[in-house]
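Complex shown without one protein chain; remaining protein chains in place.
On to chain A.
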Amino acid sequence: MASTKTIQDPAATGAPGDEAANAPMSGAQMILKALVDLGVDTIFGYPGGAVLPIYDEIFKQDKIQHILVRHEQAAVHAAEGYARTTGKPGVVLVTSGPGATNAVTGLTDAMLDSIPIICITGQVARHLIGNDAFQEADTVGITRPCTKHNYLVKDTALVPDVIYEAFYVATNGRPGPVVIDMPKDVQIEKAPYARSGHREHRTYRPQVDGDEAALRKAAYALANGARPIIYSGGGIINAGPEASELLTEFARMTGMPVTSTLMGLGAFPASDHQFLGMLGMHGTWEANHAMHDCDVMLAIGARFDDRVTGQIDGFSPGSTKIQVDIDLSSINKNVAVDIPVIADAASALRRLIAIWKEEKLGDKQPPLVAWWDQIERWRMKDCLAYADSDEMIMPQKALERLQHYIDGKEAIIATEVGQHQMWAAQFLKFDKPNHWLTSGGLGTMGYGLPATIGAQIAFPDRLCIDVSGDASFQMNLQELGTISQYQLPVKIFIMNNEYMGMVRQWQDLSYDGRRSHSYSDSLPDFEKLAEAYGIKGMSVEDPAKLDDAIQEMINHDGPVLLDCRVAKIENCFPMVPAGAAHNEMLLAGDVIAKPKDDEALAVV
């Protein structure tokens, strides 16, 4: 269903002269009509007093399916999962006051990870705004810093225009969440359904094509590099599947190594020899060392996040830095860039490939043999190695075995936040974009379960797995209800170590092992919890039974939760310790040095 539909050209529908034009409609009817005309097939939401007119219209139609979540935060994460897997904006509907405030974490998450979301919030009637009415909150005020843009609709006649504009703003330029706050009386009031005719925003026109001179300069700088590297990020995913294909083509024609941010995994095939794995705090030895020692770097759709750079002073000190980004404010924010290109990733890659061919830059390129020899030596470190055990399931082992059984199945994987997330990024292999859902920027525990729901709704026949942790899972476990209601065949793979593992790891490394409140006390019996919701529950603790359990989970025709009891005190390596540079990475078995000073301790 969702996978085949695309957003139609807004100019083609709903324009003045449309069959329903000028017939008076309620604001709620207008909302549904505009959403249908824009190609929306799914809304994730939760009803309440201030959106009853919209829910009444939803009841009367069958073009849009409504997925009832159990908490508004989950509605936004589900919409994010839907958006990230389909490339279409996710649509959310929540009520005023607590409905809107509960959505704020999801909106902030979408803001940080540049996910296109349209969130319609109910609001008290216009004459009550500002009166501290029941379930009133200043939604546009609260969501201003956590949305790309937001609207309070005070004129019923403007409802169609605002919805079209919101879709345009959410999906063009750097994508992001947009809130439309709809007073209840606007939903009830009738007005002619009319579009003003201009489909886009009056003035907002993000730059898509990069400056030609800058792109040529970038191509030549890359061709001159003896130690080049491509550092790709989530912007490639946002630019659509074509951008991933172009990235792969460019990397292969130039022979350059590729590393990826957490958000960019899948843009370049993980199985390709040119892929060095993820970079950054828990990135691979080879990726981080190659970033540190490169002489020219192409950063594309990536924003030099502190999780990627480590200590700024020590970040890739000798390289010429090229940055391609659609958002001017991402350039020169954390790291000074030599050649900035403001462009959509696909557009820029298309030009780089063309320039490379036109100018025969491959002939001018110095041999990369020595560079690859060096990279192979770093690879021989085998930085993801860990000590396996017969007594307990090592978390890395659990994910290696999971990867073994999902290989070739084009599974969609979501994660929560913490150790399991980093291990999943290290041990699961993504060869295609739009198969990996994770909360990178905001680091929202509880993201994964609802995101998996969104993906499964979009792709009912695909294998969708939430790789979870015991602590994160509890942050949105109410969504077991949603899974049960819609009988979504999602697989919940809880890596249960009875700790907030990453918090415990930092406490052990930086706070002399004082494990302050990081033990997951009073955990529920996850197996029984699942069964209470009518979901198949399983658990495994014996390493000898791990493979059978994973296979049973995958092969079960319906929702299933597998409580995988893993080693309790295992740290996630490699790790760039707080306040250190890329080439100061720790591996499993290294003697752990305490942070150098208070400044290092202050790194989050």
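What we mean here is this: contacts are C-beta pairs under 8 Å (C-beta built on N, C-alpha and C of every residue); 3 or more make two chains touch, one makes a residue touch a chain; residues count from 1.
In the analysis below, contacts and distances are computed from a predicted model.
Asker: According to its UniProt record, what is the protein name of the omitted chain, chosen from "Bifunctional metallophosphatase/5'-nucleotidase", "Acetolactate synthase small subunit", "ABC transporter permease" or "Aminotransferase"?
Answerer: Answer from the record: the omitted chain is "Acetolactate synthase small subunit".
Asker: Touching the hidden chain in the complete assembly: which of A:Arg174, A:Arg379 or A:Arg401 does that?
Answerer: That would be A:Arg174, which touches the missing chain.
Asker: Considering the whole complex, which of A:Lys33, A:His66, A:Lys148 or A:Lys321 touches the chain not shown?
Answerer: A:Lys148
Asker: Of the residues in chain A, which ones touch the absent chain?
Answerer: Residues of chain A in contact with the hidden chain: 140-141, 144-145, 148-150, 152, 169, 173-174, 201-204, 312, 327-329, 331-336.
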